[in-house]
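Single-structure report; data block below.
A single protein chain has been omitted from the complex, and every remaining protein chain is retained in its original position.
So, chain A:
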Amino acid sequence: MTDSSTVLIDARGLTKVYGKPGDKTGFTAVDGIDFQVRRGEAFGVLGANGAGKSSTMRMVACVSPATAGSLRILGYDSGADGAKIRARLGVVPQDDTIDTELTVRENLLIYGRYFGLSWKVLRERSTRLLEFTRLSEKAEDAVATLSGGMRRRLTIARALINEPEIVLLDEPTTGLDPQARHLLWERLFQLKQDGVTLLLTTHYMDEAEQLCDRLVVMDAGKIVAEGTPAELIARYTLREVLELRFAPGERQIMTDKCRGLAERMEELPDRLLLSTDNGEETLSAVHRQGVQPLTALVRRSSLEDVFLTLTGRSLLD
């Protein structure tokens, strides 16, 4: 297989402008981005709310025409062959479109019918997918009785009904509790092991580190960095971060005293981050300056810090 045949999603100069063409008040949500997703990889799009992640996902899902640039998916042009592409995609939207008047299983059956699958095939697949997403016991229940995590798993089961080659997940774990997130990650990891290509957006660093082989960081409609999680951390951050919290009244004075103690310093609303190659040494230096933090924590640099470095903002702002 040649290298180009393994590229399933190929975006070049991809642009999305909302508003009428030529209208100066148009809003550019995605601003000429390039990225390639290869078969079998889990590719992440990381960014704060409003960075252009969901607009990108909707274009890849072929429900939002690109304003400019080219987008080829599974060898087809996204503008001309949307239906052919969608037949081979699985979509897990941020706003799930589960039908609350139907049961869990009925949701799978009726969605599968949209792909023109026979009832016989659908009965067999729905049983298998409910097992895969650990929903077998809920099969005949009303959707209203499902928890948030179960509902999300049902959306995933539904997205798999056509045995897609690519699964798109738009913020798959937003709003879920930690336990539900871990179960979901485990299932998505299994999916990846089964060879399904994943394209997911997230604003959770731990999610991106857990699931993504490769990722891009988006900010204000542009891609500002691309690489594996480890590469990005190595390229954009120092080894460790010292996190300090102060009593509310002392914040400004303490912050001023810390200036110059580390190569980079980020002020967040609730804490101060000092990037350094050696967190313990920096902490000693902080103490020598007479700074008395309420709490001090040394940790390894993460994607969160990559994002801070690149955009000057926290992801969850």
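The criterion applied here is as follows: a contact is a pair of C-beta atoms (placed from the backbone, for glycine too) under 8 Å apart; a residue touches a chain by one contact, two chains touch by 3 or more; residues count from 1.
One rule holds for everything that comes next: contacts and distances are computed from a predicted model.
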item: Missing subunit (named according to UniProt) among the choices "Aminomethyltransferase", "Transport permease protein", "Phosphonate C-P lyase system protein PhnG" or "ATP-binding cassette domain-containing protein"; value: "Transport permease protein"
item: Which residue of A:I110, A:A139, A:A234 or A:L268 touches the chain not shown here; value: A:I110
item: Where the missing chain touches chain A, by residue; value: 18, 58, 61, 63-65, 82-84, 86-87, 89, 91, 93, 95-99, 101-102, 106, 109-111, 113-116, 162
